[in-house]
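Please find one structure pasted underneath; my questions will follow.
As you look at this complex, bear in mind that one protein chain is not there, while each of the others sits in place.
Note that the chains are named A, B and C in the order they appear, and that numbering of residues resets to 1 at the start of each chain.
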Amino acid sequence: MRIKIFSVGGTIDKVYFDKLSQYQVGFPSIRAILGSLPIAFEYEIESLLRKDSLEMNDADRDLIKAHVAAEPCGKIIITHGTDTMVETGKALGTIMGKCIVLTGAMEPADFKSSDAVFNVGVAVGAVSALPDGVYLAMNGRIFDPFKCWKNRHLGIFDEL
Amino acid sequence: MRIKIFSVGGTIDKVYFDKLSQYQVGFPSIRAILGSLPIAFEYEIESLLRKDSLEMNDADRDLIKAHVAAEPCGKIIITHGTDTMVETGKALGTIMGKCIVLTGAMEPADFKSSDAVFNVGVAVGAVSALPDGVYLAMNGRIFDPFKCWKNRHLGIFDEL
Amino acid sequence: MRIKIFSVGGTIDKVYFDKLSQYQVGFPSIRAILGSLPIAFEYEIESLLRKDSLEMNDADRDLIKAHVAAEPCGKIIITHGTDTMVETGKALGTIMGKCIVLTGAMEPADFKSSDAVFNVGVAVGAVSALPDGVYLAMNGRIFDPFKCWKNRHLGIFDEL
Partner (left out) sequence: MRIKIFSVGGTIDKVYFDKLSQYQVGFPSIRAILGSLPIAFEYEIESLLRKDSLEMNDADRDLIKAHVAAEPCGKIIITHGTDTMVETGKALGTIMGKCIVLTGAMEPADFKSSDAVFNVGVAVGAVSALPDGVYLAMNGRIFDPFKCWKNRHLGIFDEL
């Protein structure tokens, strides 16, 4: 099995800079996550953007869509900020013949209590098992981007 | 979505006892793993056995099979030792109408570098997405228990 | 042995809020650090402030000084932001008859790679061993607050 992974930023990739006493979007955290585990599938990671997803615009989504559409690998995971993950999922909804799973994290992967490793695991399980289509893997569930939303109050995704 | 989880022991649940300077199989580590994450599905955990899987016998597998067969929930995860996970998977192969995913870990969940959280994530993604049947979720892949083996030399599962 | 611990905020106590996509100074992280370890000394933790140390003013330092001066326990650790730890150390320099050690962290204690646990350990070792006086315990060294500075470029404390 082979998976192509695109990272576009988001909380999952946020790192802390003491000099500025603030967070910034760093390099793809999924590289360190998968690199430290006994993985038995092939994968390739490509960083497309390093943005907080609230700052992503239509041009960013066009860029992501173009890369996903041009990607020969049929199993694709995208690590993405949670705030506009639904919008990007919808924008990818017209791509046929590929299984595309978006995931991210509520806490940066660098945190001891981060959900990043678990969420990446769910995304890997989902992309291996699901038929072609676009899905979100968050909070241990698999969602249709056209039928879910991020409940910011509870900090979890839910069905519409 | 609702998942029933059975734990039967294995490396994933091993803890270290300084007094004896050795490890023993402890309580289900999946409880702490899921309990610390922002999960949006319902689950119930039941500990059936606390055994190193090399010490499991036919009576143990009959016990597991009876519980899985009697379980009304259609989505089932079993945390299990890796050495005989394939055998238990085969033993459950006659159960119809349920999606059953076995997982475990190469390193105890208490270790910083353990694959436990990731593997549980893969199992959750798999059990959400797969049709009824029995599967192993290890090393980021989903295996048919009748067509895989644990390569102890490499420390990973592989297809036959 | 008994140690009184005051927390006043700083990077060591910073937590991440996904809703705001920013960090804030949270509760004393030293409570969770010591609470999770096999400790054989008595201690009491009191939260005086929850401030980024760049935002601390003379009134804050007067408050800290009043509490330290009034504290009957002779061994005192203060967890503090690193940017003005030197200033607070100097302000406490006139207090006699107590061993006072300030420490903190370059990365929040919630981070996997944080220096918080190590630094708290150094502070505990230092406050146990040193004669009365005021000291900074950072980067594995013990400094006189009147003879050190934070090298923000290198991210470490150094002698003047």
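Rule of thumb we're sticking to: contacts are C-beta pairs under 8 Å (C-beta built on N, C-alpha and C of every residue); 3 or more make two chains touch, one makes a residue touch a chain.
This is a predicted model, so every value here is computed, not measured.
Trainee: Give the labels of the shown chains that the missing chain contacts, considering the complete complex.
Mentor: The undisplayed chain, in the complete complex, is in contact with B, C.
Trainee: Have a look at C:33, C:68 or C:91 and name the one touching the chain we're not showing.
Mentor: If we include the chain that is not displayed, C:33 is the one touching it.
Trainee: For the chain that got dropped from the picture, name the residues of chain B it touches.
Mentor: 11, 14, 16, 18-19, 21-23, 52, 54, 82-83, 106-108, 110-113, 152, 155
Trainee: For chain C, enumerate the residues touching the unshown chain of the complex.
Mentor: 1, 33-34, 36-41, 106, 113, 115, 117-130, 137-142, 155-158
Quick note on the criterion: only the chains that are shown with their structure count from here on.
Trainee: Quick check for you: after a Cα superposition of chain B on chain C, what is the rotation angle, between 0 and 180°, in steps of 5?
Mentor: Superposing chain B on chain C takes a rotation of 180 degrees, nearest 5.
Trainee: Whole-Å distance, chain A centre to chain B centre, using C-alpha means?
Mentor: 26
Trainee: How many angstrom between the C-alpha centroids of chain C and chain A?
Mentor: One centre to the other, that is 37 Å.
Trainee: For chain A, which residues are shared contacts with two or more other chains?
Mentor: Those would be 106, 113, 155.
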